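The other protein chains are all here in position, but one chain of the complex has been omitted.
Every chain is named by a letter (A, B and C) in the order it is written, and numbering of its residues begins at 1.
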Amino acid sequence: MDFDLTEDQSLLVDSVRKLLSDKYGFEQRKAYMASERGWSPELWAAFADIGVLGLPFAEEDGGFGAGLTDTCLIAEQFGRSLVVEPWFSTVVIGGAALRHGGSAALRQELVPLIAAGEVRLALAQQERQSRYDLFDVATTAKKSGSGWVISGNKGMVIHGDSATHLIVSARVAGGQRDKAGIGLFVVEAGAPGVTIRGFRTVDGQRAAEIILDNAPAAHVLGDAEAGLPVLEKVAAESIAALAFEAVGCMDVAHAMTLDYMKTREQFGRPIGSFQALQHRAADMLVAIEQARSMSFYAVQAAEETDPDERRRGISAVKVQIGRASRLVGQQSIQLHGGIAMTMEYACGHYFKRLTVNDGLFGNADFHLRALADEGGLVRAA
Amino acid sequence: MDFDLTEDQSLLVDSVRKLLSDKYGFEQRKAYMASERGWSPELWAAFADIGVLGLPFAEEDGGFGAGLTDTCLIAEQFGRSLVVEPWFSTVVIGGAALRHGGSAALRQELVPLIAAGEVRLALAQQERQSRYDLFDVATTAKKSGSGWVISGNKGMVIHGDSATHLIVSARVAGGQRDKAGIGLFVVEAGAPGVTIRGFRTVDGQRAAEIILDNAPAAHVLGDAEAGLPVLEKVAAESIAALAFEAVGCMDVAHAMTLDYMKTREQFGRPIGSFQALQHRAADMLVAIEQARSMSFYAVQAAEETDPDERRRGISAVKVQIGRASRLVGQQSIQLHGGIAMTMEYACGHYFKRLTVNDGLFGNADFHLRALADEGGLVRAA
Amino acid sequence: MDLNFSPEELAFRQEVRDFIDANLPPATRQHLIEGKGPTKEMVVEWQRILNKRGWAVPEWPVEWGGPGWSAAQRYIFREELQMAPAPSPLGFNVNMCGPVVIQFGTEEQKKRFLPRMANLDDWWCQGFSEPGAGSDLAGLKTRAVREGDEWVINGQKTWTTLAQHADWIFVLARTNPTAKKQEGISFILCDMKTPGITVRPIITIEGGHEVNEVFFDNVRVPAENLVGEENKGWDCAKFLLGNERFGQARVGASRERIRRLKVIAAQTLDGGEPLMADPEFRRQMTEIEVELKALEMTVMRVIAQDMKRRDGKPNPATSVLKIKGTEIQQGVSELLMKAAGPYAWVDGDPDAEGTNQWDVAPDWAYGLAGTYFNWRKQSIYGGSNEIQRNIMAKAFLGL
Partner (left out) sequence: MDLNFSPEELAFRQEVRDFIDANLPPATRQHLIEGKGPTKEMVVEWQRILNKRGWAVPEWPVEWGGPGWSAAQRYIFREELQMAPAPSPLGFNVNMCGPVVIQFGTEEQKKRFLPRMANLDDWWCQGFSEPGAGSDLAGLKTRAVREGDEWVINGQKTWTTLAQHADWIFVLARTNPTAKKQEGISFILCDMKTPGITVRPIITIEGGHEVNEVFFDNVRVPAENLVGEENKGWDCAKFLLGNERFGQARVGASRERIRRLKVIAAQTLDGGEPLMADPEFRRQMTEIEVELKALEMTVMRVIAQDMKRRDGKPNPATSVLKIKGTEIQQGVSELLMKAAGPYAWVDGDPDAEGTNQWDVAPDWAYGLAGTYFNWRKQSIYGGSNEIQRNIMAKAFLGL
């Protein structure tokens, strides 16, 4: 048992931290968000340079062969700086789909391009009726010659407007909520029949609505009728990274709050000297430490081989992280007072990101119900 | 709209308050509880004298014709003093059953005796499997000659060991959880086939387990196949009185806590000067005031004629009172610290009574589910 | 004890409801149902409709256009507007500045300002908060110096709600810098067109423009614009703040939002079933409904006390209204956001056309996250909920 970073991990984190401290101040980030794309190609290139784009892919595929823990450590740092580039969609989500579902040929084709920053991925999975159920898929995939054509509407595709390749869940067989018969297809963003409308999300990231109308799939990830297990693995790894990202956000929001409490004076004394507020800040620390613990567990859970065990563990992670994110996000605003309600002050941006983070791949309520329905974590005697 | 007491109500409350302040100090109550019966016949006689035993019954039946509000006001005072005599079981619960289910002849027989303190009632309704469902009845009633005989096991019969007459729910027809086919029967405590074992409950009151083995019923309350509506009315009025009782308990627990906070010193100052504890005490006040408001609503709700509306309203009351009781009970202990954990200190007794109060006629969880299942309080637009 | 509205009060409620149904512009109502704040035009149009009916200034005395209602009627009126939903008469005019002018102003001030306030010919805003004086209002630093027939005002106000619409501002300014905190403050009215006033928007976290900074740079206003006595402005401020006994309870508004939530939850799928079928969602919603019912009764208690004896005796129930009222509103806004799931996250101008226009996402989801974010302010402004607890500990608990 050892929760410290290895030397390699420390080096990796340091290089990311240095880049972000140089290039990702609050005002710099604002400029990236204000650009037409909504993010910075310059930073994207820099991410490629320090190796975080190819991080989780096998060396033989052209990646750096790092483990999930390393990816999560980057996610934590990116959370601390509220990075808006499509790293999470490309490397964490898309990367997991590619690693777990892609053929060797496909991986060897795409990974070097991803690592170089030339290919960006997005997962088009959400549909109007599906909410948080990965298996609720109305979009269809039909055989067409030697390949597949995809038709359907996908919503809230994170970074769907900057992806070069979309990973699309589509139904090959079965009813809309059947767990079998779902395939994962790679569709090029520029393929005929693909219409993409990008928009900004409330946390300052980008997303898209995508309409597919007999769009040809360039590839299928694994078995076209058994994509759900891959999708679940993708969700599990993504949730682990989201947990670390949330801890990064919470750490910063808490630190900003403490700083403010030490300097802001009311009634002739720093507000941090008021015991009721001190206890609130202590409760935030308790929540963050429990969340940090849970994020470590998230890595264990995501790597669990038994899918039921994995699902239960990952649901527990989502519950704990979601609860903590809500408390820390809301209280960091409340303890600041009005100033944190303004767009010009960073704290609110952490609150917003924490709110969205909770909802990605199912919010705490959803996972609490799922976990409770599966009998919880403790086995009855 | 007027939340003040009428002159008559003020006189009534004053007379009860005076009696309790003379006769119901903490040490006096302890002596009553320590007696073999577990309560005081002397006080019982005094209650008869000041008229609170015949209170809610019609004047033509030998009662005082007071309304539910008056009963509730007494319940509040009894809550403040944690009265252990069988008033609630006799007058509120039993009284409601008699008023809503009893024939004129039966009322005129029993009410004068109740008012005089000679007859005490208890509701034998709970069964091992029934939990909080009034209609879950396995105990049977069978025709025998011109009357009925009752067989079955009843548990947690409040003041069942001192009642002269038991009001027993028993199934005349239908399956164990059918809503039709339930009758309410009056069984004399001394009747053949009735076995009663009394015990003390954790809040210092008395209760009993009762086994009925072909016990003859002296009377049936209303339609022997349609007792459930009466039982629901009984529950509704009882819940209104419990709400007032709880507010009485909470008021005293809060006041004791404030007194202690003003006198107990730690780190060289009264603990009431610590802001974190002040805010906790303020939260208790918020909860109590909301509970007090809800207790007023409880009277309205209990008197609602539409049974569905009544059930919804009464469930809302139970939720709010239960939540407040828990918060105020737990925090009154916590803010005191160790001293309130001792049997010799009154505060813990309020906490215990509030805990039991929540569970009578269904706890907050039960009623929240019931209310949610019935669509809540606010109608959709 | 009588816990019900009288038949007359119930008839009055019906009268209000009928009037709203007949006169509220449907586009305004629809706009509010969708959770958007009313535009300036909507507020002005509706207040003038109310004013024509004699209902724009429920709290004012009859001689200044008030309808002469009881506390219960005023409550019913306010609730019905919130539930419609319809815009409320502009609080800065009707509940804040108007009553101060009525209580402390000269006859001339009353004649000049009150009718225009009632008809919303002038839109007023409130110049109280300052960057250094948040919860500690009396710590304000804006100065007003008497020079001849004028006050010369310098300083900065912040969190000035809807200053961008305002024609006038009422300002608390320090007129005696050597006196004790509360004792050197005056209450002064300023035309927003006066040279030296600059309004700078504050964009809140959801992207909306509701509040502003207002800078005063040698702003000269006539001496006659002082309300009440010089250096006694704190009395006006206390009167103004104390006047608001129910404002943040907003029971009707919360009930309207819960209705909306139920409509949405019936249409939205969750696990292939309507969201309304999810026990956990229902539980969270029902808990709020129950708390709201208790709050409604708490409001009634305060009204009943007001009707019986306006003795100004503090009622502990009053303290509950701010804390619980805002917690409930925040809770409902969170449930609305959660009901929308991921589709709440589309950003943009909440007053613009819905951007979920391709029918990939439901239209109604748009802006719900923004409202959730924005409503975090409710437990901060108007005396933060922490300040409320301080007040309770002092005033009612003797701690």
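Quick notes
Assume a residue touches a chain if its C-beta (ideal position, glycine included) is under 8 Å from a C-beta of that chain, and two chains touch if they have at least 3 such contacts.
The model shown is predicted, which means the values in this text are computed figures rather than measured ones.
In terms of the touch definition stated at the top, the absent chain reaches A, B, C within the entire complex. Set against the missing chain, the residues B:S15, B:N153, B:N214 or B:S273 yield one that touches it, B:N153.
Interface note for the absent chain: among B:S10, B:S35, B:S103 or B:Q334, the touching residue is B:Q334.
For the chain missing from the display, the contacting residue among A:F64, A:Y297 or A:Y345 is A:Y297, taking the whole complex into account.
Along chain B, the points of touch with the absent chain fall at residues 126-129, 131-133, 136, 153-156, 177, 197, 199-204, 207, 209-211, 265-267, 274, 276-277, 330, 333-334, 337-338, 340-344, 348-349, 351-352, 355-356, 359-360, 363, 365, 368-369. Listed here are the chain C residues that touch the chain not shown: 279-280, 283. Looking at chain A, the residues touching the absent chain are 1-6, 9, 69, 258, 261-262, 272-273, 275, 277-279, 281-283, 285-286, 289-294, 296-297, 299-300, 316, 319-320, 368-369, 371-373, 376-381.
FYI, only the chains that are shown with their structure count from here on.
With respect to chain A, maximal separation of chain centres occurs for B (centres as means of Cα atoms). Centre-to-centre, using mean CA coordinates, chain A is 53 Å away from chain B. Centre-to-centre, using mean CA coordinates, chain B is 42 Å away from chain C.
In this assembly, the C-alpha centroid of chain A lies 38 Å from the C-alpha centroid of chain C.
Touching of two or more other chains is recorded for residues 275, 278-279 of chain B. Listed for chain C are residues 386, 389, each touching two or more other chains.
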